Each structure stands twice: as structure tokens, then as C-alpha cells.
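Missing here: one protein chain of the complex. Every other protein chain is in place.
Entry: chain A
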Amino acid sequence: MRSDPPTQPTDPARPPLSRTARRRNQVVAVTALVAVWVLLWGTLSWANIIGGLVVAAVLLAVFPLPPVTFAGRVRPLPLLRFWLHFLRDLVVASAQVAWLAVRVGPTPRSAIIAARLRVNTDLNLTLTAEALSLLPGSLILEADRRTGTLYIHVLGVTSRDEVERFRRGVLELEARIIEAIGSPEELRRVRETPADREGVPA
């Protein structure tokens, strides 16, 4: 996917999903929809589960989901590591932004940073962007699906050094996501190109 010549304004080839992959996507979607339905009612009963299944079937028939390629598998331990790291970042960054808001001093400076992800899949792009967006101090302005690049507005940056450090941080976040849910091939690509040498757009 990365071998696409960057001058061609076409989306990277997303291969059509196999039958089993589509079936798996449907199972995941139905499970999630039934879970939301049961949570809305608040009690776990057969009536709620059957009602949820009916609603999920109707929803999926009326609004079919776009295909999502999920080539990897969920690894519980790296997933836990990702969540712990995310929670720590959340607390630290929230405190930093709150401090920027109430401190007396010069107006905070910011930067718009491009970070080119190593694994250009829709799922990885979306998850990395979501995680970054949820952390205070970083805001996704634009995502280039063709090259897999995120353009991020970062609050409280004062120097080029900090820009580079933030870019490395994005790639480390991507690596944690891939460790948790990526395929072996994606994992290899992330490990081959460490965060300190990639990510700078051409």
C-alpha cells in the first residue's frame, strides 16, 4: 500500500473482504449492538437479548457497514499496556492543559504537525486518530488516507525539538496499538522502523 506513487490522487487499494472476514465483522457488529441495547434497558434478560438481536438485524440490513480490514488478532497483555499508558497520558495531559489555562504568563504557542504512520490501514489510522483526539493538547485537523498521514494541532509547543518529540510520541502510540491488535506483518513493519527514524513526511 505504501508503494503507491504519492503523486497519484487515488485511494490505496483496499482488497475486498473474504467471506469469513465479512461474517466476522457482522458477528462483531451484532454483538456490539446487542450489548448497547441491553445496557440501555439496564437488565440482562432473554427478552432484551432477543429484542436487541432483532434491532441489530434490522439496523445492519438498512445501514450496511463499510468493510473494515482487521488482519490481526487481539493480544490481551499489550492491550492492557495500551490502556494503562493511555490513562496515564490522559491524566498528565489534562493537568497540563488545565495549567496552561489558569497560569499567568505569555499566550501558549502551538504547532501543526504531520505524522506519517507506518501502517496505512483504515483501522490503524482511525484508532490512532481517536486516541490522539481524546488526549488533551492534541487535535486532529486532517487525515490523509492515501499516505496514512495525520495532521495534528498540538497545544503548548514552543520549539522544533518539542515538535520532533511529539512526532515520536505519535509513532510510539501507533506501535502500542499495533502491538495490541495488529497482524504479524504489520508488527514486523513497526519493529523494523523505530520511531526515531520515521514519521517525517517526504
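Definition applied: contacts are C-beta pairs under 8 Å (C-beta built on N, C-alpha and C of every residue); 3 or more make two chains touch, one makes a residue touch a chain; residues count from 1.
Just so we're on the same page, contacts and distances are computed from a predicted model.
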| item | value |
| --- | --- |
| Identity of the absent chain, which is to be given by its UniProt protein name, from "Monovalent cation/H(+) antiporter subunit G", "ABC-type transport auxiliary lipoprotein family protein", "Ni/Fe-hydrogenase, b-type cytochrome subunit" or "Potassium-transporting ATPase potassium-binding subunit" | "Monovalent cation/H(+) antiporter subunit G" |
| Full-complex contact with the absent chain, from A:Val55, A:Leu79 or A:Ala111 | A:Ala111 |
| Touching the absent chain when the full complex is considered, from A:Leu39, A:Val58 or A:Leu84 | A:Leu39 |
| Options A:Ala21, A:Val97 or A:Leu187, residue touching the unrepresented chain | A:Val97 |
| Chain not shown, touching residues in chain A | 7, 9, 36, 38-43, 90-91, 94, 97-98, 100-102, 107-114, 129-130, 133-137, 139-142, 144, 149, 151, 153, 155, 157-160, 162-163, 201 |
